[in-house]
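Worksheet for the structure shown next.
The complex appears here minus one protein chain, its other protein chains still in place.
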Amino acid sequence: MNETKKPSFTCDYEEGAHPAILTRLQETNWCKAAGYGLDEFSESARARIRMAIDCPDAEIHFLAGGTQANAVMIDALLAPYQGVIAAESGHVSLHEAGAIERTGHKVLAVRQENGKMSTADVKAAIGAWEDDLNREHMVMPGMVYVTHPTEFGTLYTLAELEEMSALCHEHGLRFYLDGARFAYALACPENDVALTDLPRLFDAFYLGGTKCGALLGEAAVFPKPGTVPHFFSIQKQHGALLAKGRLLGIQFDELFRDGLYERIGVPAIEAANRIRAALRQAGFSLCYGSPTNQSFALVADSDLPRLGSLAVYDFWEKADADRTIIRFCTSWATTSEDVDALVAALAQW
Amino acid sequence: MNETKKPSFTCDYEEGAHPAILTRLQETNWCKAAGYGLDEFSESARARIRMAIDCPDAEIHFLAGGTQANAVMIDALLAPYQGVIAAESGHVSLHEAGAIERTGHKVLAVRQENGKMSTADVKAAIGAWEDDLNREHMVMPGMVYVTHPTEFGTLYTLAELEEMSALCHEHGLRFYLDGARFAYALACPENDVALTDLPRLFDAFYLGGTKCGALLGEAAVFPKPGTVPHFFSIQKQHGALLAKGRLLGIQFDELFRDGLYERIGVPAIEAANRIRAALRQAGFSLCYGSPTNQSFALVADSDLPRLGSLAVYDFWEKADADRTIIRFCTSWATTSEDVDALVAALAQW
Amino acid sequence: MNETKKPSFTCDYEEGAHPAILTRLQETNWCKAAGYGLDEFSESARARIRMAIDCPDAEIHFLAGGTQANAVMIDALLAPYQGVIAAESGHVSLHEAGAIERTGHKVLAVRQENGKMSTADVKAAIGAWEDDLNREHMVMPGMVYVTHPTEFGTLYTLAELEEMSALCHEHGLRFYLDGARFAYALACPENDVALTDLPRLFDAFYLGGTKCGALLGEAAVFPKPGTVPHFFSIQKQHGALLAKGRLLGIQFDELFRDGLYERIGVPAIEAANRIRAALRQAGFSLCYGSPTNQSFALVADSDLPRLGSLAVYDFWEKADADRTIIRFCTSWATTSEDVDALVAALAQW
Partner (left out) sequence: MNETKKPSFTCDYEEGAHPAILTRLQETNWCKAAGYGLDEFSESARARIRMAIDCPDAEIHFLAGGTQANAVMIDALLAPYQGVIAAESGHVSLHEAGAIERTGHKVLAVRQENGKMSTADVKAAIGAWEDDLNREHMVMPGMVYVTHPTEFGTLYTLAELEEMSALCHEHGLRFYLDGARFAYALACPENDVALTDLPRLFDAFYLGGTKCGALLGEAAVFPKPGTVPHFFSIQKQHGALLAKGRLLGIQFDELFRDGLYERIGVPAIEAANRIRAALRQAGFSLCYGSPTNQSFALVADSDLPRLGSLAVYDFWEKADADRTIIRFCTSWATTSEDVDALVAALAQW
């Protein structure tokens, strides 16, 4: 059937896992391993991640998904009366069905531009609380949350993150990175934030597996061990502790073997660059300035059916009455055949 | 090394997954699938489960683990002021690090015998609330929670569950089954509770994957669709929704293909029966009367080192100053070589 | 001392209670009464309120304070996955230290003008959820929260509330009034929302006591009885049920005796009108257009010390680098001597 041949770029979790992961699952299937992340695979994965981020003492736990990682870590890091500052477009602000609020914490939304907050706006949000005479009646900001790449595919510069990190620490806030798509930052020439920068910038962060080649899983990292006492129990209490922790350990052991995590996003970025060039060539305006695996185009609504016949894209948002922003998302699994097909079709636009 | 050859019976989640699951993961790896459980694999798995439980309208969702399934489903089914009646030895009472209380609900513990509650005790617990003049100052029982097999490997009879189900429904409570090890009940000749009995007995239940041959996953079933509106959002809000829902769908599609779920526990039960016979023969008393994949023996502390040199067992609890109850747990993955080795060694006791 | 003679207009809860309340407390002190709001005083108060709002079946409970009333009622009315739409300046948005989020619900902030939301903006917020393809990953709006008078002293028109009520009910949302200062609306000629309008407009509301002449207390009203089953237990579970419910019953029985609640704010409004006229006369700009007991003036920072020597006012917010908005708040207890003093002083400005 023709339909099945149409290339699809709807998200970065359409396929299974990187082949190395499946092979390793097969090879290790009959090994007996301890439960709950205490197995040798998880230990090995932790050792590799510590090496990759150059932080030999980091405390590392594995979680099943991004919303879960955010909810468990943010709840564990905040006092009950604290909230988390995040871009109004941040994943925790908008697309987690209230998972943060469910743990009792307010998301303190800050204006964004192309998915990024400015240090000035974050500073203003902190100041608004600090300077208010009634601040004890208000939610105290206890953390700043950033995504990198952002939900719009954009990147902070290292300098921006250093500035924001310093701001947080001056004011006693935690600085936290949601790295759901961090592998796509690493693969992107425009990115200047290395794995080894993370431990000194952030009090806690997670490195995404689900969107970066794993079947599921995120690696939660606390550069300073003991940052959250009894994190194991907290995971369990949140229903976020897998009995067969090996499943997460094996995957991160593969993702961080021989630097795979730093390479796995490369085809996604190359594909995205080709798609962006072709879109531009075909006369479409690109949005937000994303240099990573997500590409956004502004499209007249009347062009949508024809575009939809060429490839499966993702609806992003209505730009105005007559135009829509759509997303083409590539991933570690994107094939050059699919990109060729789309590029060729756009060349005829 | 000798050590690695010592057979291990510490739990039923020591290995990876049933080979059919790994094969299917491999075969489907490059298929593109929708996220969040809306994929065709999950749909197929749902269809197979509906067929197996003979309940064409059942609403089915997949969750990652047992504690998560309990917390999400129980929270979703109870009003905020309600609690859940459970055996004092129930998984929700003891071994979920307070996951149920974290959702705001009290576990109303009831006396157990060999892991089972009697209908009379449950009735008394309900009556204690109903008859109390101050009941509006107390936690209203909103649900009865049972495990089958129980944490002690024992089984309710169908008649007992029918009686408890009727009791619940007369008094307006939900009846809920934690079926983490249900496949081991199905494989056990002493069991008379069929998959097809579950929809009429229970308002909600989950069929365990993690302990029954999957890498991870539990199938949450609401026989009556719409029992919990917006369960999808609730899952998301609990951090319990996998982006790659296919991972759970594929596994349950395999577990319920050609009746595998009803057969997968058979080797575990056969192995357990052989181990129990050998233990008895060697002069050990068995505890609790478990006919399923968990076997418990009462052992003089002075015998523990020698037993430990024969096989890896699980410490269960101190019986008294000089004696300990230990557990031998078999699973779908237990090999006859391992059982042979233990049985042979016990024959020499 | 001179200082103590300086009139104070910092808030509407500086004094104790209306004398009728103290007298009644004295008279009834030795009467024995049932606990937890089941006493005859509370029953009488409920009867008077039902009469005043012309809603013979209304279910009425008494709570201790405004934040408590909002948190308990909003939590009781929303499903766990729902949030509440409120003005970004709403009490629940800003000044309850995250009490709503603590119950697990997101406050969905909407743009305000002079403390009021427009129906169009509320409609857009509801539509943003309804029209989003990913809405099941987002917080569903379950309620619209308004204050009347608002935090800025302004009033909705009856027509505006009717429109917003219709909007809510068309879309399946609850409509909720925080009436902390409702007595000041009732005393204000510009107000066209009567007590008898509330039951048809709102699914739930509370009539403020703390700011309107009581020592403490708010009357929570559900026009349709049974709107929230087991509200009594919910109150208790929130720590929001007073043992000596008589204390609240007696106060509301007095506040609603012979229409006191509709008259008690009159001196506050008269005083505020005199203060506003005097401020205007003295050349200050008034802000927000409040016609109720709160008056806001835009003041050059250099004028603050002299103003502060005349009367105690409340800092509201910085308007810009050189100017501040300050508040003069009158109440049921404001004396004409205090107003005379301020007006006389302003006349010399």
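Remarks
Going by the order they are written in, the chains are A, B and C; count residues from 1 in each one.
Keep this in mind: a contact is a pair of C-beta atoms (placed from the backbone, for glycine too) under 8 Å apart; a residue touches a chain by one contact, two chains touch by 3 or more.
A quick note: this is a predicted structure, and the numbers were derived from the prediction, not measured.
Contact with the chain that does not appear here is found for just one residue of C:15, C:130, C:170 or C:301, C:15. Set against the missing chain, the residues A:119, A:237 or A:273 yield one that touches it, A:237. For the chain missing from the display, the contacting residue among A:27, A:136 or A:337 is A:136, taking the whole complex into account. When the full complex is taken into account, the listed residue touching the unshown chain is C:240, out of C:55, C:117 or C:240.
Considering C:28, C:44, C:114 or C:227, the position touching the chain not shown turns out to be C:28 (whole complex). Contacts to the hidden chain, counted on subunit A, fall at residues 75-76, 79-81, 136-137, 140, 229-230, 232-234, 236-237. Against the chain not shown here, subunit C presents residues 8, 11, 13-17, 19, 22, 25-26, 28-33, 35, 64-72, 96-99, 102, 210-211, 215-216, 233-234, 236-244, 246-247, 333.
Where subunit B meets the omitted chain, the residues involved are 80-81, 83, 94-98, 101-102, 104-107, 109, 133-134, 136-139, 315.
Keep in mind that, in the parts below, only the chains that are shown with their structure count from here on.
Mean C-alpha position of subunit A lies 42 Å from that of subunit C. Averaged C-alpha coordinates give centres for subunit B and subunit C that are 51 Å from one another.
Between subunit A and subunit B the centroid-to-centroid distance comes to 34 Å (mean Cα coordinates, whole Å). Residue positions 233-234, 236-237 of subunit B are each in touch with at least two other chains.
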